[in-house]
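The other protein chains are all here in position, but one chain of the complex has been omitted.
Moving on to chain A:
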Amino acid sequence: MPAVSKGDGMRGLAVFISDIRNCKSKEAEIKRINKELANIRSKFKGDKALDGYSKKKYVCKLLFIFLLGHDIDFGHMEAVNLLSSNKYTEKQIGYLFISVLVNSNSELIRLINNAIKNDLASRNPTFMCLALHCIANVGSREMGEAFAADIPRILVAGDSMDSVKQSAALCLLRLYKASPDLVPMGEWTARVVHLLNDQHMGVVTAAVSLITCLCKKNPDDFKTCISLAVSRLSRIVSSASTDLQDYTYYFVPAPWLSVKLLRLLQCYPPPEDAAVKGRLVECLETVLNKAQEPPKSKKVQHSNAKNAILFETISLIIHYDSEPNLLVRACNQLGQFLQHRETNLRYLALESMCTLASSEFSHEAVKTHIDTVINALKTERDVSVRQRAADLLYAMCDRSNAKQIVSEMLRYLETADYAIREEIVLKVAILAEKYAVDYSWYVDTILNLIRIAGDYVSEEVWYRVLQIVTNRDDVQGYAAKTVFEALQAPACHENMVKVGGYILGEFGNLIAGDPRSSPPVQFSLLHSKFHLCSVATRALLLSTYIKFINLFPETKATIQGVLRAGSQLRNADVELQQRAVEYLTLSSVASTDVLATVLEEMPPFPERESSILAKLKRKKGPGAGSALDDGRRDPSSNDINGGVEPTPSTVSTPSPSADLLGLRAAPPPAAPPATSGAGNLLVDVFSDGPAAQPSLGPAPEEAFLSELEPPAPESPMALLADPAPAADPGPEDIGPPIPEADELLNKFVCKNNGVLFENQLLQIGVKSEFRQNLGRMYLFYGNKTSVQFQNFLPTVVHPGDLQTQLAVQTKRVAAQVDGGAQVQQVLNIECLRDFLTPPLLSVRFRYGGAPQSLTLKLPVTINKFFQPTEMAAQDFFQRWKQLSLPQQEAQKIFKANHPMDAEVTKAKLLGFGSALLDNVDPNPENFVGAGIIQTKALQVGCLLRLEPNAQAQMYRLTLRTSKEPVSRHLCELLAQQF
């Protein structure tokens, strides 16, 4: 076996390195280096031509100096000269210097490329490999341009040596990663796939990496690799431990190649061919069986190599998620590892089980390990292992074990590392809400969260508990009692004061009967915290006080005294001052009745399900979620009075609308002008009420759903999109849109900017502008947590035929979104022809190790491409008449869902995109609009008419366009806006 001695070959270099090592100080080192640099410089500039050996030695010294961290500004030319030497050792130093030091220096790159070209053509495998390694190490675009076409040839040439093929495969991979456009697919691709059959395992090892990379963007071109990979894998897995000789590592046959093959298979769905699939399942079973066999060696290398294959096998089983038997076996295997003495294995088992927990087939099997996992959370020394245990508990949680898991997580929180506290708080809050059976448990849990880790409890979490308490009267008394007790603690967190202030202000009366929590006691308890709190909390408490005056008249004098105090009335903070002044006045001038109306208990928050919950529910099947609602509150409305959502009694309608109300109540809408053709009289229709609604043929709603099949994998977006990390689902398996997707989309039909989506983790904002058939949309993704999102991947997908109707170009965004940060994505949109369904926006990322995904409808509807058209009354009627075929008209009669306000309606119609035409309709109450929908292929003229009937609180909407589906679709979109 080879052995080299120190500094063998270049004595001068060894001496220099020794000198440097002997330097006692940094200064001495610099002095020595400068001396050497001067020496080398003089040699390079000298009259005497240097021989190859000296040149090599000096270039190598320069390289050493550079690697010590010093700048090198000469010697590049000498290094390039070494490339054309015939001696391997000189060439090698030249290439090494170039790989480490040259960053696409334009002057030299031509010379370097020339030398590489010569070496590639040399038919000397050693030189060819040096050149290929240099390309692979530098990987610059210039090199790609020069060699991308040559390398596939070298790779598949019949006479290339094995080592050259290995290097060529990976060199090509590097160029493809750097500039995919430079590597054209061609007839060589088929031959690359067949390298999987190569006799030389090293060639196969390199080729699998290349194929795994290429197939992600061209899955169909490389499909044949599946059966080849399976048979290769099968041969390795079933071979005896010594069959593969050179490629056996500690009695494990070809572990790295096996892992690579298993990863390649994860780029594809399960094989369609039954024989191939059978063979693969056999392989997977063999790996699982082997895990149970006694080890062939006690060395850790043996078990690591074996388990590397095992974990990759389990990843593939999870990726397929279709073989219940294998999933459960995988879970049992991981279960054994949970108590293994090797920390590595415990860690990896926890991590891998986390993904198993989300499969319906193995969820139950994972749950059986709960005690072991809880124990890991308590006893593991390595924080990263504890973190994985927390992730797994979260993933395995369901109704049956929620109480246990939540209480263990709470206990862990008391000692948890600061870095992961917020994440644990969020997890506990989500679980507590999701699986709450009785709400007192939920309230206890959240208050405990605030007590234990108040600093890490974000606003969303405590807003949420207030919403739930407000909406559930069965828990209000309990909440008041509990929060009152929690506030007794001498030092309680400010978030507790906020929650306490709010709850007592609303429901303090429920515990006022007990003398221990009588109104004056409640008040003085809250007020004892007042001076230590921030302005926001003090503002909230002032609102609580005024609520107290209403709830408990006996506290009025005391509270007025507090409000009157100079520290409030003349407070430097405007908000506090204003509240004190207003509340004081309100309490003095208003009668008890007025006070009771103004300070009435908060109305329930709108009940709707949180999107996180909905997503989790879909994953785990029905019955897993709880009945808890999620009415998100606008953060600005978090204090009782300042931001109270107007109850009917506190609403003061602006006068213009009152005016309009009077007007609208007056005469019923007149008959439509004669020119409207069809003899349907508004009055008649309205008097018939909703029963007379014309049926609209196939309900657009249904048509919409049926088009929501998973987008075809060959959709152009899937190709444009960045390749997702292998373990993540490809764009083709994005989930269905969240249940609220339609509702969210509707909000954007008449406006272009706003918040599209928000949950506890993520906020997505939209800004867009449209002109003619083009649009540009900015999506803003805000990370609301303090933890970085990883593998952040938003993609736009076109279901069904949409890709022929709408072109959306996306720019990639950074794969990481820091906590609290926002990233922006630009979308360029072109409307090719009329379309009915909006594109889908799929957002995937990892948050604290757990994959998150979300599918929304992108707010791009056909009306965005409206071009408003002004026209005179007579033109309008003429066109209206021209569009009189029954299928060109769509009509809808519907009940008003919002107050019927003419100004609002106008704004909505303008937002919708059409021009509003005045003095066209004889009835001034009616709205008439016109516009042209601009698409690349055609233009669609649209006329619309909206007839409100204030008495019946109904509208009739009529659309006429030159294209039937467009009429129906526009009618449907617009009708939902009123």
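Here is the rule we use: a residue touches a chain if its C-beta (ideal position, glycine included) is under 8 Å from a C-beta of that chain, and two chains touch if they have at least 3 such contacts; residues count from 1.
Throughout what follows, contacts and distances are computed from a predicted model.
Set against the options "Protein-serine/threonine kinase", "AP complex subunit sigma", "Acyl carrier protein" or "Bridging integrator 3", the UniProt name belonging to the omitted chain is "AP complex subunit sigma". For the options A:171, A:486 or A:756, the residue in contact with the chain missing from this view is A:171.
Touch with the chain omitted from the figure is made, among A:154, A:192, A:206 or A:831, by A:206.
Only one of the listed residues, A:136, A:599 or A:808, touches the absent chain: A:136.
Taking the complete complex into account, A:246 is the one of A:159, A:246, A:293 or A:474 that touches the chain left out. Against the chain not shown here, chain A presents residues 1-4, 6-8, 14, 17, 21, 60, 63-64, 67, 69, 87-89, 92-93, 96, 99, 126, 133, 136-137, 139, 163, 166-167, 170-171, 173-174, 177, 201-202, 205-206, 209, 213, 216, 245-247, 249, 254-257, 259-260, 263, 301, 304-305, 307-308, 311-312, 343-344, 347-348, 381-382, 384-385, 723, 725-728, 788, 790-791, 815-816, 846.
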